[in-house]
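Take this structure, written in structure tokens, and hold onto it; I'll ask about it next.
Of the protein chains in this complex, all but one are displayed in their positions.
Note that the chains are named A and B in the order they appear, and that numbering of residues resets to 1 at the start of each chain.
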Amino acid sequence: MTEMISELQRERVYKLVLGGTRSDGRTLEEVRPLTIEKNYIKNAEGSARIKLGNTDVLVGVKVELGVPYPDTPDSGVLSTGAELIPMASPVFESGPPRPDAIEIARVVDRGIREAHTIDLKKLCVTPKEKVWICFVDIHVLDHDGNLFDAASYGAMSALTCTKVPASKLGLQDYPLPIQHYPISVTAAKIKDVIVIDPNLQEEQIADARLTVATDENGDIRAMQKGLRGSFSYEEVNRVIGLALKASEVVRAKIKA
Amino acid sequence: MRIMEDVEHIEKEMKLIDENGLRLDGRKPEDLRPIKMEVGVLRRADGSAYVEWGGNKVLAAVYGPREAHPRHMQDPTKSLVQCRYNMAPFSVTERKRPGPDRRSVEISKVISEAFDSVIFTEQFPRASVDIFIEILQADAGTRCAGLTAASLALADAGIPMRDLVASCAVGKIGDVICLDLRKEEDNYGDADMPVAMVPRTGEILLLQMDGHLTLMEFDKAFTLVKDAIGRIYEMQKEALRTRYAVTAEEFSDQTENQPYENREVGQ
Partner (left out) sequence: MESGPVRREIVIPGERLGGKDVKPGRGTFAEGDEVFSSLLGIRSEEYGRVGVIRLSGRYMPAPDDFVIGTITDRGASYWLANINAPYPAALHPAETPWRVDFGDTGRYLEVGDTILANVLSVDEIKHIELTMQDQDARRLTGGQMVEISPSKVARLIGKRGSMIAMLKDFTRCRILVGQNGRAWVDGETKDMSVVARAVEIIEEQAQVVGLTESVRAFLETEYGMRAGPRPG
């Protein structure tokens, strides 16, 4: 999925991070500017368009009636999907979701699900027969690195403004019951340097990647290591610490 | 264009045109919905544009010309023009499963053909101009909004063309020919006809219709939509000019024949 980067650029980015700085002037631990526009899509029950630096992601939440899973007959359902649409990058192709898109969807889903973000019990209409299903659809519009976090922030932002359309059942619409706020933060390891919220070029030369989702109590809810390199135990702990720190500002922005 | 719709929200006795001849949203039969256009909204794509048209929110992007892949698809005499029209799952009232459905495939094809007619494809043998239209929010007339946005994206990408292509739809509600149907009108109206034209020459590049029109009604409808297309064309030009506003002095040294005399080499 990655485009080719020249040796010259590769060396340049590495030199920068070795010196503790990045091409956009950030420190190694800083997250790019995040802007959030909620309720972007009227036809959706919840939505948000977010920009993390120049990465642009639109997430729509559709809440529809459906049948519960047999093993959780009185719980609503969360279903997450991601599309890396071809316009977002010259290397994205049309077609069914490739492993990259699927990984992003599953990691975002895990972060949200494992934190019990949504009180799924409150989405039950008739046990065993009818529940509300939350479809979270992530649409990546412009790729400038760190799709994991951008997708996650978009999904969380959309969920926080989602309304359950209970009026379809003759009841009152009500806000989706959110009880936790997991925030994911991704780190990239470039040789032996760790950077938070990698931009596209940093991602292109990264050896390993680690996404950590933490909740408002400082507990870990989900993790995903990616790419072919490795992390030491100390490095993992370091990333967790950096993730906890960086997540606070993001959480405040999403809750606003 | 008919979108598969759940009908729970629409009351059966709803009047699409009231006693004053006004439509649901207060428009007269010949009125367009409010339209906003913005050019150059994405960074990765070579060209892009965003259009809000009534309740439609449409993003279009162009990559190209770029080498066509797979190799066997390359045409040694000209560029391919490939358009992909897609609706986001959250763009419609009832969630749409991701991925192309037959309707999207058909719309992609007719839009590709429309642009193939105006792009100077012979300037780029073996290449492809890839156009992507993404419907983020739908309210009838998405292919017209998409095509209009794609035209802007093509110009933004520096693709040589004979003209911009502008598009609009016209329909019939009861006996009244109405321009630019919205969702409810499209679902309960009696005809819908999206059209795309080369405004300068009057060539029709896209024409589809479903419903029932007498020959006279067709004439009336076409006249109405042709005029609207002219208005949309003016908006497109304005959007491009706004994006690329320039003053004379800034380019005073630049002529097409200027040699590259400022080679900064070996310093």
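In this text, a residue touches a chain if its C-beta (ideal position, glycine included) is under 8 Å from a C-beta of that chain, and two chains touch if they have at least 3 such contacts.
Note that the structure is a prediction, hence the values are computed from the model and not measured.
In the complete complex, the residue from B:Leu164, B:Cys178, B:Ala191 or B:Leu205 that touches the missing chain is B:Leu164.
Along chain A, the points of touch with the absent chain fall at residues 4-12, 15-16, 19, 23, 25.
Looking at chain B, the residues touching the absent chain are 46-47, 64-67, 76, 120, 124-127, 155-164, 198-200, 237, 240-241, 244-258, 260-267.
Operating definition for what follows: only the chains that are shown with their structure count from here on.
Taken in their complex, chain B has these residues touching chain A: 8, 42-45, 48, 55, 57, 59, 61, 63, 66, 84, 86, 88-95, 98-100, 130, 132, 134, 136-138. By the touch criterion stated above, chain A contacts chain B in their complex at residues 40-44, 47, 54, 56, 58, 60-62, 64, 81, 83, 85-90, 94, 96-97, 135, 137, 139, 141-144, 168.
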